[in-house]
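Before I ask anything, let me first share the structure, which is written out below as structure tokens.
In this view, the complex is presented without one of its protein chains, the others remaining in place.
Going in written order, the chains are labelled A and B, and every chain counts its residues from 1.
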Amino acid sequence: MNNPALEIQIIAVIVAVACALPGVFLVLRGMAMMADAITHTILLGIVMAFFVTEDLSSPYLILGAALMGVFTVWLTELLHQTKLLGKDASIGVVFPLLFSIAIILISRYAGSVHLDTDSVLLGELAFAPFDRLLVFGVDIGAKAIYVMGIILLIAVIAVIVFFKELQIATFDPALAAALGFSPVLIHYGLMTMVSVTAVGAFEAVGSILVVAFMVGPPITAYLLTNHLKKMLVISAGIGAFNGIVGFQLAMLADVSIAGMMAVVTGLVFLLVFIIAPEKGLYTGMKRRKMQKKEFEKALKNLL
Amino acid sequence: MKKENPVVTIKHLTVAYDLQPVLWNVNLAIPRGHLMAIVGPNGAGKSTLIKAIMELLKPVAGEITFDLGEHLSKKEERNLIGYVPQNGSVDWDFPATVLDVVLMGRYGHLGWMKRPKEADYALSREMLKRVGMETYENRQISQLSGGQKQRVFLARALVQQPDIYFMDEPFQGVDAQTEKTIVALLKDLKKAGKTVVVVHHDLQTVPTYFDDVTLINREVIESGPVETIFTEENLAKTYQKEANEVREELVE
């Protein structure tokens, strides 16, 4: 396979779908801002793992980043539990600190770390095909396809196998605990999944836009269905659609691919927000108008 | 196993949120096969008591023992204890249908990773019918009334088929029809030999709905059969009011 455009397109779709799946549960838990925090702090995990391994392509970098993601969640919840500050303020205190430490480390050791903050935050999908995966010296394709492919596979399997557990722990943590499904365990499992996905995706699309792909398709799907399983499928579908259309438009306009994918994600949401059959703005306004009319009629009859 | 053995025995249970003790040295025996109301003023620790029994929070001191049968594993024992939380404790905008929610009651029996089978679905439908909600199984849960939500929660506890039920204010904000359904259900459960413990607010209905009553205000004031315990003096002690005020509330 030696068609960079096709490879980029494949990576775009895989990233979008892999983000959308754990994103569904993040959205249902109202934890999107935690994802935003995680996507920033994994940078510190990567930097620290790099200092240990001194190898930028080491798989330990993913491990370090995932651990840092979980640590972020833990620290935020620890602060929040003291009741000294609100949940939002806890997030706002923890992630800038960890992120600042990461940036300071990078700028102080910039000579030895070939990581720049730009590429972490912004990403560049167009460069992804340059990093090849070689097996016994044979080029078998862009590395990002395989890395993200494995992460997507794990996400799909996790969502299928632990569907019931994720569902009950999200909807009713007290019942989950009473029935022996530790909500804490499931919570941290999900957060690990989010961290790993973010690590895999940030090189391609940048950490800030990972949030767009984790939150956008699920909240769009949320407006379209009342079933959790359908919400998962629709989210994945919308994610893939955004990946394809976003990439094509980015090619046409010669602009940031990930940025364009985010813009398409936003436009698709806006469209659904207005015209969704049951929960859309248009239906809602029509319903309110009807209710008002009926109310007026009832009032008239009464008088 | 003698019939007289209490099904749950609580000794010296003390729970504190932050620095304030919410429950203080609670000693309580819940008799097998009875309908028991837990009554007390707001903030008396009624919900906390249920949550502590369900092991949803960690007490400062005390022990809770269940007598549900011999040689039960922790998992088997847990599945014999049913819990109906307060209505407002979940996000009703969650994408789930009525049947989805009822089915969750089977999850404890299934254990990790296993999926619900046809029999679980059948049982869920049967229990929905028992609470009069069989026509709503595909309804999105956000579209239910307060009473209907409560009945869905009850059906969910029923499919778990426990021996003892803990219900946190099941009558709160429900319509007359639902109240009737719940009362009939309580009587049925009693007939089937189950034990039901209900956090209850409405003093007037205590004598008609329940066999036993536990009066609680941080500590257990009194506990026992309604006829002997549910007196004006005891209520006055519980609510820290004058006896005549309590009488007015009861007559109202």
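Annotations
Basically, contacts are C-beta pairs under 8 Å (C-beta built on N, C-alpha and C of every residue); 3 or more make two chains touch, one makes a residue touch a chain.
As a working rule, contacts and distances are computed from a predicted model.
The listed choices are "Helix-turn-helix", "Manganese import system permease protein ScaB", "Sarcosine oxidase subunit beta" or "Fluoride-specific ion channel FluC"; the UniProt protein name belonging to the chain that is not shown reads "Manganese import system permease protein ScaB". Across B:Glu76, B:Asp93, B:Glu233 or B:Glu248, the residue that sits in touch with the chain not pictured is B:Asp93.
Shown as candidates are A:Ile10, A:Met31, A:Ala176 or A:Ala201; the residue that touches the absent chain is A:Met31. Residue-level contact of subunit B with the missing chain is found at 12, 14, 16, 18-19, 21, 25, 60-61, 93, 142. For subunit A, the residues touching the chain absent from view are 27, 30-33, 35-36, 40, 79, 82, 84-86, 88-89, 91-93, 96-97, 99-101, 103-104, 107-108, 110, 117-118, 121-122, 206, 208-209, 211-212, 215-216, 219, 222-223, 250, 253-256, 258-263, 265-266, 269, 273, 279, 281, 284.
Note that in this section only the chains that are shown with their structure count from here on.
With centres defined as mean CA coordinates, subunit B is found 39 Å away from subunit A.
Residues of subunit A touching subunit B in their complex: 28, 83, 161-165, 167-168, 170-172, 174-181, 222, 225-228, 230-231. On the side of subunit B, the complex with subunit A involves touching residues 18, 51, 54-56, 74-75, 78-79, 81, 83, 85, 89-91, 94-97, 100-101, 104, 107-108, 110-116, 140, 142, 156, 160.
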